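Complex shown without one protein chain; remaining protein chains in place.
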Amino acid sequence: MNSRKNLFIFSYMALPVSLYFVFVLVPYLGAMAISLTRWTGTSTLDAIEFRGLQSFQRILSDEKFWSALSHNLLVLIVMPICTLALALLFAALFTQGLKGAKFFRIVFFFPQVMSVAIVAIVWGFVFHPTMGILNGVLNLVAQAFGRAGSNFPWLGNVNTVLPSVISVAIWQAVGFYMVLFIAGMQGIPEELYEVSRIDGASAWVQFWSITIPLLWETIRTAVVFLTIAAMDMYTYVTILTNGSGGPSRAADVLATYMYQQAFGGGNNSNPFGYGTAIGVVLLLIILMLSALGLRVTRREVNEY
Amino acid sequence: MSKKITRRDFVKASAVGSGAVLLAACSPAIVPPTAVPPTAVPAAPAMDLPFPMDASAVNPLGIGTEPIDGVFFSGGFGHDYINYAGTLVEGVHPGVKVSVKPIQKVSEELRPRLVEGNPPDVIDNSGAGSFSTTDLVNEGQLADLAALMDAPSFDTPGVKFKDTLFPGSQSSLVYDGKQMGVNIAYTVSAMWYSKPWLEKSGHTIPATWSEFLGVLDKIKKEGKMAPWTYQGKYPYYMWGIVLNQLMYKAAGTSAIIAIDNLEPNAWKNPDILRATQDLYALWDKGYIMEGTAGLTHTESQAEWLNGKAAFLPCGTWLENEMKDQTPADFKMTAAGIPGYADGKGDNSAVAAGGGEPFVVFAKGKNVKGGMEFLRAQLSRSSAKWFAENVSSIMPVSGVTDLKATEGVKSAIAVVETAGKNIIEFKLPDWYSEFGKEIEQRTGELLTGVVKPEGFVDLMQKKADEIAANADIKKFKRTS
Partner (left out) sequence: MAPPTPPISSYVNYSIPAKNGASWSALLKVFAYVLLVFWAVIVVYPMVWSLIAALKTDAEIFRTPWSIPAILQFENFGRAWKKAQIGAYIGNTFLVIVPAISFTLLLSSMAAYVLARFEFTGKRLLSTMFLIGMMFPVFLALVPLYLVMRYIKEFTGIPMLNTFHGLIVVYIAYSLSWTIFFMTGFFKTLPKEIAEAAMIDGASHSQVFFRVMLPLSKPGLVSAGIFNFLGQWNQFILPTVLMSNANVEAGQTRYVVSQGLYYFQNQQMYQSDFSGLFAAVAIVTLPTLIVYLVFQDRIEKGLTVGALKG
């Protein structure tokens, strides 16, 4: 019986595990090895030189690395907070039985199914200085108040480029987490609300004392996924800034900086070793933050 | 997505209209264009060539019948002109198959083949996302083209290949005295305006930058349009067309050589700072069109064509690049960048030269075939085809019977005035990370994020960093 079971386990796991090992794990381990070397990324493999931790030492004093990381951290703070706040708000509204809720839900979720590349192309035109929708609307408002319009370059200004990129990421993510929270909220037994209503609690109090605690597990998972998204941002930044990382690289994140170093001609001494080292640091940060995110948000899970 | 303009990309995009005038201006004038000995047709090629050939010019490199594997950047020029050169090769060498594979992101698509040690024979290394040619040279990836340079020209009888090319057009691809690639397009860097507008407005283009700032000031006060715009998202245009020329005109050749050779404090030269301050004045005095920094190159050029700004820097490809959006009465015209009455450089000098580099891989299966392809690509008939179908200029002498547009004629006038004084910075070509740095910082300078003093400090810091890095191979120039 037991050997039959083991054979079954083996035969079912063998193919997925080996595919995963060969095509996913081996390349990542390979990347870690490359981060310890000097390699141009275009020469054949025999030209690779072992350099130990040289690239990691260089990272310590690389201002552009730290600037990119600080942008990631800003995204990490702003994006989850805004996304969660909006998603929770919409989810709460939709579970209150508003008319038309279904329609809004379908619309709000839609950005999630669009590819990031298309979202970024479309939003590149929203932020366009002269023909963009955003300046168009703002100029209409300005005219209504008798002020002159402007052609503000949202993606061409060091102060607005990163917030612009972040708002696109939020725009796309809100619908997804909203649906997630709707499902979670509908799983909360109605009796809990009835009891508290008898106690005279307002909807606001109920939201904080019942909904949020009972939704906590879902929120935790959402935080982890938003953390991963915040540390990536590669496609948004690349397409919205035409690959430049924005003016003064003001929207540069680790992923785009890594690309610029490894592939974009931004490093003449060790493009691939250094770029890969940045990627390895990024990976470690993601793993650390995910673990941290789960730990910080850990609290008594409410069973019901 | 990633668009970077580097000097060698300048010509990539599209095109200059073409002109016999320019060709005459740059031609070394050794080539009698029509004098072709009638006896010169040996082993009759399989196709009807548009020209007769010297026996010695048919297969000087000694290629066999192996196929030629070419991968080419296909941008504003398209790749039909490459196909044309391919048919020339196939016509002269029966049995040889030339394969032309068009791509865009050259390094993304080809990097794997290089790592594999299986590069193509010949590529067009241009466009956004091309390789740094210098990096390829340093790795020993590229073939020395000495044999090609000394071979007889494809269709200019009695002349060596190298002697048919415009003087200076190939210098950007010389590394340690070796020719490691060939540029197949030629361009002039200038600032552009609408001729009827200038005449109507009563302004003139003065010889010095300080007077020019005065003109911009008047335009600003008139309030009809912004005085200046540029390719906002790609500040490299402002470095590679304006700031480089201001620096040369203020500081002279020796200062530029010092900068290229990474000499200590080369950027701290007061004349270099002066040029930087003069560029910064465009931002500081509010002459740059609002919103410029958020526009791409084609978008800013379109705004300029719509009369939103008076002047714009660009290469000679501008006319062709914008031909669909140019109002009929616009008449775009080039002018040299104004300089200094008391500068150390020649005030009439101009930045002009070759672009669109084609290279041959040393480890390709058919290195000689790759070179033979380039011999056909830079032939007179191919240059003529290029001029007539892509309205652009190949740096090949002796192409006759071509018509030039007004815009190109004005650019040619700029080059003719300059004569031999061609401005060339090598630093961003030699060290692509310096090119990245200077693009970013020029953008910051033009949006007030850094001041001129900060700019030269940052440049010096980057130069020192490269000089101190033993992993980066250094190059030197003496003239």
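Going by the order they are written in, the chains are A and B; count residues from 1 in each one.
The rule is short, and it goes like this: contacts are C-beta pairs under 8 Å (C-beta built on N, C-alpha and C of every residue); 3 or more make two chains touch, one makes a residue touch a chain.
Predicted model, so just to flag it, every value in this text is computed and none were measured.
Enquirer: List the displayed chains that the omitted chain touches in the full complex.
Expert: Touch partners of the hidden chain, whole complex considered, are A, B.
Enquirer: With respect to the chain omitted from the figure, which of A:F90, A:Y236, A:Y257 or A:Y274 is a touching residue?
Expert: Hidden-chain contact among the options goes to A:F90.
Enquirer: For the chain left off this view, which of A:L53, A:M131, A:I212 or A:V296 is in contact with it?
Expert: Spelled out, the listed residue whose C-beta touches the missing chain is A:M131.
Enquirer: For the chain that got dropped from the picture, name the residues of chain A it touches.
Expert: So the residues of chain A touching the unseen chain are 4-6, 8-9, 12-13, 15-17, 19-20, 22-31, 34, 41, 45, 86, 89-90, 93, 95-98, 100, 104-118, 121-123, 125-126, 128, 131-133, 136, 171, 174-176, 179-180, 182-184, 186-187, 190, 193, 197, 202-203, 206, 217-218, 221-222, 224-225, 228-229, 231-232, 234-235, 239, 255, 258-259, 272, 276, 279-280, 282-283, 286-287, 290.
Enquirer: What residue numbers in chain B mark contact with the hidden partner chain?
Expert: Touching the chain left out of view, chain B contributes residues 1, 3, 12-14, 71, 75-76, 79, 83, 99-105, 108-113, 115-116, 120, 127-128, 296-298, 302, 306, 321, 324-325.
As a convention for this text, only the chains that are shown with their structure count from here on.
Enquirer: Measuring from the mean C-alpha position of chain A to the mean C-alpha position of chain B, what distance in angstrom results?
Expert: From the centre of chain A to the centre of chain B is 40 Å.
Enquirer: Would you tell me which residues of chain A are touching chain B in their complex?
Expert: Going by the criterion above, the answer is residues 38, 40-45, 47, 127-130, 150-158, 238-239, 241-244, 247-249, 259-260, 263-271.
Enquirer: If we count contacts the way the header does, which residues on chain B are in touch with chain A in the complex?
Expert: 1-4, 6, 107-108, 111, 114-117, 128-129, 131-132, 134-136, 139, 141, 232-234, 290-296, 299, 303, 431-433, 435-436, 440, 443-444, 447, 449, 466, 469, 471-472
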